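All protein chains but one are shown in place.
Moving on, here comes chain A:
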Amino acid sequence: MIHSLFLINNAGDLFLEKHWKSVISRSICDYFFEAREKAVEPDNVPPVIRSPHHYLINIYREKIFFVSVIQTEVPPLFVIEFLHRVAETFQDYFGECSETTIKDNVVIVYELLEEMLDNGFPLATESNILKELIRPPTILRSMVNTITGSSNVGETLPTGQLSSIPWRRAGVKYTNNEAYFDVVEEIDAILDKSGTTVFAEIQGVIDACVKLSGMPDLSLSFMNPRLLDDVSFHPCVRYKRWESERVISFIPPDGNFQLMSYHISAQNLVAIPIYVKQNISFFETGSSGRLDITVGPKQTMGKTVECLVVTVHMPKVVLSANLNATQGTYNYDPVTKILLWDIGKLNPQKLPNLKGSLSLQSGAPKPEESPSLNIDLKIQQLAISGLKVNRLDMYGEKYKPFKGVKYVTKAGKFQVRT
């Protein structure tokens, strides 16, 4: 299956290699570099690249290319999904998955990779198990380790690997037993010029942070489970129970994990929290243009819209922008041609407005294309779909846990066409 893995940074430096079968020369990456050059943008590199004897399957994450070498037929998604899992594990271990952290923790990275794959086949990918095998670095432990010479490798085999609950580590103990659930909903929408919704749907996830002792068996139920159109679960969730009773019943992994993700389809009416009035036009002569954007609340269910950011990808010929924002700050980057307007909190009494002129490259023809606006926003204490957690019950343990649910709505891929 997966033969070798190379990590390559954005500048094209290969800074880590790992082989699970016999060594493959790193010159194989030349095929990748070739494709990388052709693609111009890093996210346009084809995920699968062919070389005469190998196939390179790569992902691009956090400015790092994870390039794996394959020799024989394997489902490409298998590899892609695994590589993402590797990146997530790094993130989990080191707080972020960047070139620096990987270089700083190269031994742990190597040990992790060793455990995650055996002969190219995934072995242990659950974070709970890995953490028992190889302890994540903390400042305290690394200090202690340097003094005592003790290791960050677990002494015994994690029980999870053997039990029928491979995602939970054994012997968990907390003094404060708590379980928090974040219902995060993202609105994916495309609005057209006139503000009508071309397409809108809600993508939700429930992130959990469960710190409970022993082997708790939780069940989470919703007030309105019918809303959920399509769901996917963490492996700990019992499918059958959901199928028959619409209750999420599970023995949680320890710590942070994503319990489920769901989808509320375009068939249901999706409330669009804000409206955008925009007018971006370029003049035939004079190499200039005008921009006027106003944002206002639409269906906010009485909550405040926060962290409102409008991003505009301008045509290449736009050199600079001379604008005036009634609220927030704007910034135009002439290199990436991105106009970023950070509004902050939306005040319904006084609608934020950004207005002014754009100057174009002199002599260049008026751009034909129309830039589109990407919106970012956040609404606290609201799940826009109306999904509500009904109750959380715990079985199997005696203590009384502290429970909490938080709702957040965000803009996902929220785009306004002009």
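What we mean here is this: contacts are C-beta pairs under 8 Å (C-beta built on N, C-alpha and C of every residue); 3 or more make two chains touch, one makes a residue touch a chain; residues count from 1.
Going forward, contacts and distances are computed from a predicted model.
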item: Name under which UniProt lists the unshown chain, selected from "Phosphatidylinositol-glycan biosynthesis class X protein", "WD40-repeat-containing domain protein", "AP-3 complex subunit beta" or "Acyl-coenzyme A thioesterase 4-like"; value: "AP-3 complex subunit beta"
item: Residue, one of A:Glu81, A:Glu96, A:Glu178 or A:Glu306, that touches the chain absent here; value: A:Glu81
item: Residue touching the undisplayed chain, where the options are A:Ser221, A:Ser261, A:Ser288 or A:Thr304; value: A:Ser261
item: Of A:Arg50, A:Arg290 or A:Lys345, the residue in touch with the unshown chain; value: A:Arg50
item: Where the unshown chain meets chain A, residue by residue; value: 1, 14-19, 21-27, 41, 43-44, 46-48, 50, 55, 58-61, 70-78, 80-82, 84, 103-104, 106-107, 109-111, 114, 118-119, 121-123, 125, 146, 148-149, 151-153, 155-157, 161-162, 164-166, 188, 190, 192, 198-199, 201, 203, 215-217, 224, 226-227, 229-235, 238-245, 249, 251, 258, 261, 263, 266-269, 313, 315-316, 365-366, 368-372, 374, 386, 395-396, 413, 415, 417
